[in-house]
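The complex is shown incomplete by one protein chain, all other protein chains being positioned as in the whole.
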Amino acid sequence: MNKEVEILVVGAGPAGLSAAIEAARYGADVLVVDENSKPGGQLFKQIHKFFGSRRHHAGVRGVDIGNELLDEVEKLGVEVMLNTVAYGIYPNDEGVALAVDGETGMIVHPQKIIMATGASENPLAFPGWTLPGVVGAGAIQTMINVNRVPVGERVLMIGSGNVGLIVSYQLLQSGAEVAGIVEAAPQLGGYGVHSAKVRRAGVPIFTGHTVLEAVPNEDKSGIVGAVIAEVDDKFQPVKGTEQFIACDCIGIAVGLTPDIALPAMAHVEFINAGRLGSQVPMHDRDMMTTQDGIYVAGDASGVEEASSAIEEGKLAGIAAAQSLGKISEAEAAEAKAKVWESLNQLRTGPFGAGRAQAKEQIIRQMEDWKVKQHA
Amino acid sequence: MSRIEHHVILGDLEPGTQVWITVDGKKMPARAGEPILSALLANGVKVQNISIKKHEPRGYFCGIGRCTNCVMTVNGDPNVRTCVTPVEDGMVIETQDGLGKWEG
Partner (left out) sequence: MLERDGFLDIDEVKDIPGFPGMEVLSQKKCVVIECAQNIPCNPCEALCPHHAITVGEPITNLPVVDKDKCVGCGLCVAGCPGQAIFLVDQTAEDFDTVTLPYEYYPLPEKGQEVYGLSRDGRFLTKGEVIRMVMSKVNDRTAVVEVKVPKGFGMQVRGISVDGKRIASEEALQKPSDAVLAEANEDNMYVCRCEEITKAEVIEAVRNGATSVNEVKRVLRPGMGLCQGRNCHKTIERIIAQELHVPPAQVPQATKRGPVRPVKVTAYTSLDVQASEQFYEHDW
């Protein structure tokens, strides 16, 4: 079975859904596919109140933002195919191959593709990291907040970015104990208000420390603890500073990597975006990649957070609708300018400025690339 | 059986529809619609497979279907990602040894 559609959106997370909403609002025929059995991406495990201005749903919990997006998608009558993996660009780079329920093939021929494929959690290799009980922080969040099953009684978190801090807090809310948060850098990676929340709940934070090993139980079917140690200014462990911390689960929160396999199959050009997660598809201010008609949005275009993913999705949706002739250039320009205003606001301050710079760098390189293509 | 029954933000856990699965020959209760992995954790099963060369126990890592560390043999099919596959009543789940074997 094959299918033709004006816009195919891959991924029904915050970026994909908001892209679909914008494009459909302007009258485009949109199909959203997602590999999961439920839409919303990772929004439904975000049970905390989001930061930002009131315009960016500040003070609203992620899960409720997810529900708002789903309501909107339904109202607009956008088709969402769940349990459907966009597994490749086949054949002859002409269509997107879908696997429905992992086994039934189907080719979609879209005029535009918006790839909002998200990101994967970075693993961290250390002796014992392959033992059951050493898991990603995002996995913990999914288990405790979505599936409502405990991951362990006492969890040690590695990484003090916002993910590590927020998941630690949510572990406490789920009734688990948090043995500590380990951070190799001399300072915390995430917001002080997040760390203050877990500190006042008795969680120790070990800045300037690294994890040396996970200690297995007798039959290696789980862990009984971890050994951590101080690090020197070259991040090397200092002998004699080792400490044993009892825990039955270790959460790894050391960042995310954009999921770029699908854009790579579409032969888009990549750029190293450093802090946004190494290789990301080069894209312009409309989120369009070096392949005409292929857009990226959200974490797949550089790892930030859900609020910026929503805004980027909007940009891609507006731009795709515009290129299909659904809206005038002037109308699109006005809509995009509004989104950019929001994005710029989200990318300010000591935590956001670096992201703004990295994004500017991507866009500047894309402009250079365009000039070269014309020459 | 252990579940997070009470939660200030999520509210009390709603009673779900109970189904039964068999894990390595042992019957276990599960909630209809939840991922296999979630049912396993609720029943205290932490090992999903045994590694290929060193034959060491392994468990899930990402929980969202990307890392493939949670694969098990389900109804005879090996390499099923348990974190994204919903349970079904009567499902037969086995700890997978290495890459597993196709049955039938």
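Each chain carries a letter (A and B) given by its place in the written order, and its residues are counted from 1.
Please note the rule applied: a residue touches a chain if its C-beta (ideal position, glycine included) is under 8 Å from a C-beta of that chain, and two chains touch if they have at least 3 such contacts.
Please read all numbers here as calculations on a predicted model, not as lab measurements.
> Among A:38, A:61, A:285 or A:338, which one touches the chain that has been omitted from the display?
Candidates A:38, A:61, A:285 or A:338; residue touching the omitted chain: A:61.
> Which one touches the absent chain: A:67, A:221, A:345 or A:361?
That would be A:345, which touches the missing chain.
> On subunit A, where is the contact patch with the chain that was removed from view?
Residues 1-2, 4, 35, 48-54, 58-61, 85-95, 97, 99, 102-107, 109-112, 120, 122-123, 125-130, 160, 172-173, 175, 177, 181, 186-188, 191-205, 207, 212-213, 215, 227, 242-246, 257, 259-262, 264-266, 272, 274, 278-279, 291-294, 323, 345-352 of subunit A touch the chain absent from view.
> Spell out, residue by residue, where the missing chain touches subunit B.
So the residues of subunit B touching the missing chain come out as 6-9, 51-54, 58, 61, 65-69, 71, 79, 81, 99.
Definition applied: only the chains that are shown with their structure count from here on.
> List the centre-to-centre spacing of subunit A and subunit B in whole Å, with centres computed as mean CA coordinates.
It comes to 25 Å between the two C-alpha centres.
> In the complex formed with subunit A, which residues of subunit B make contact?
2-4, 6-10, 13, 34-35, 37-38, 41-42, 46-48, 51, 56-67, 83-84, 86
> For the complex, give me every residue of subunit A touching subunit B.
35-37, 42, 47, 61, 120-121, 123, 130-136, 138-140, 142-145, 147-151, 173-175, 219-222, 259
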